[in-house]
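Heads up: the structure comes next, in structure tokens.
A single protein chain has been removed from this complex, and every other one stays in its place.
And then chain A:
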Amino acid sequence: MISKHKSAVYMDGKSLLEEKIKKKNRRKDYLGTYLFLTPALLLLFTFSFVPIIYVVYLSFHRVRLPDDPIFIGIGNYAQLMGDSVFWRSMGNTLIYTLGSMSLGLFAGLCVAVLLNRAFKGKRFFKVFYFLPSVTSDVVSAMIFLWIFDHNLGILNYLLPKVGLVEPPAWLLDPFWAMFILIFVGSWRGAAYNIPIFLAGLEGVPKSYYEAAEIDGANGWHKFWRITIPSIMPISVYCMVMSIIASFQVVAIVDVLTDGGPDNSTLVALKYVWQQSFQFNYVGYGATMSLFIFPFLLVMTWLNLKLSKRSG
């Protein structure tokens, strides 16, 4: 648009020539620019957007490797509607996500409030509280597999000492298996949330509290009327991040329960993985992935919007 306007101004021959050279130079410029962009964008876009198209294609095919895909229309979708194991896995995922998200948020906020007090050695505690976010899912899950072990686990030694004579069968019991998954998930989640909540708490202007004190507010009032509303945006951010991560949980489940007992901890993405790579129904796995996609897309979109707004 701009170049058109400019060429209308320079109408004599000389300027037209100048314009041509400029254009040529600019094209050369763009060429240089694309050298900066191409390697990163080519890789990023290829491995981000091609799979999205591919997953749609696969969902309409029966794919049994190493055979070629066979078009089966909506066959996979019909199968999905009647697949009770899939719906069970979605239910399990929902329970896990809600559990680990709320527990992770609650515990993270409580610890952040604690750290927001003035005391010596605060930084030391803060550094160590973050550890679970640094080590992997597999390592964390493995430590708790050992702690909750029903034969030799330390917990079964400690619990009778505080009065719980008969500890449950932990990972062998459907209820407690899910409980342990949620516990490990929120253990990592809380550790991740603490510094974020703390940054939020430290950002609340002191004058708000002083003004409230003058009006005669007590600690509880200040917390509910000032602290909570002030950190609302950051809480929503933590919540969305936690939902996105929890919905895609696999590693913790693989190590702790492998989906058992009796599919009670089989989460959606684990079922997708099993169908695709253990039972070789790649097309069906793609269909399930695509089915879960819109829900998470809303979450990630919300996340992006929130982080852009606060930034």
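Methods note: contacts are C-beta pairs under 8 Å (C-beta built on N, C-alpha and C of every residue); 3 or more make two chains touch, one makes a residue touch a chain; residues count from 1.
Here is the rule we go by: contacts and distances are computed from a predicted model.
> Can you match the unshown chain of the complex to its UniProt protein name from these: "ABC transporter permease", "NitT/TauT family transport system ATP-binding protein", "KipI antagonist" or "Cytochrome C biogenesis protein ResB"?
Options "ABC transporter permease", "NitT/TauT family transport system ATP-binding protein", "KipI antagonist" or "Cytochrome C biogenesis protein ResB" narrow down to "ABC transporter permease" for the missing chain.
> Can you tell me which of A:Leu43, A:Ala78 or A:Leu98 touches the chain that was removed from the display?
If we include the chain that is not displayed, A:Leu43 is the one touching it.
> Which listed residue (A:Met81, A:Leu98, A:Ala199 or A:Met232) would be found touching the missing chain in the intact complex?
Selected residue, touching the omitted chain: A:Ala199.
> Considering the complete complex, identify which of A:Phe60, A:Phe86 or A:Phe144 is in touch with the unshown chain.
Residue touching the chain left out of view: A:Phe144.
> Can you name the residues of chain A that touch the chain not displayed here?
Looking at chain A, the ones touching the missing chain are residues 30, 32-34, 36-37, 39-41, 43-45, 47-52, 54-55, 58, 63, 65-66, 111, 114-115, 117, 119, 121, 125, 127-132, 134-140, 142-147, 149, 151-152, 154, 157, 187, 191, 195-197, 199-200, 203, 234, 237-238, 244, 247-248, 250-251, 254-255, 269, 272-273, 276-277, 282, 285-286, 289-290, 292-293, 296-297, 300-301, 303-304, 306-311.
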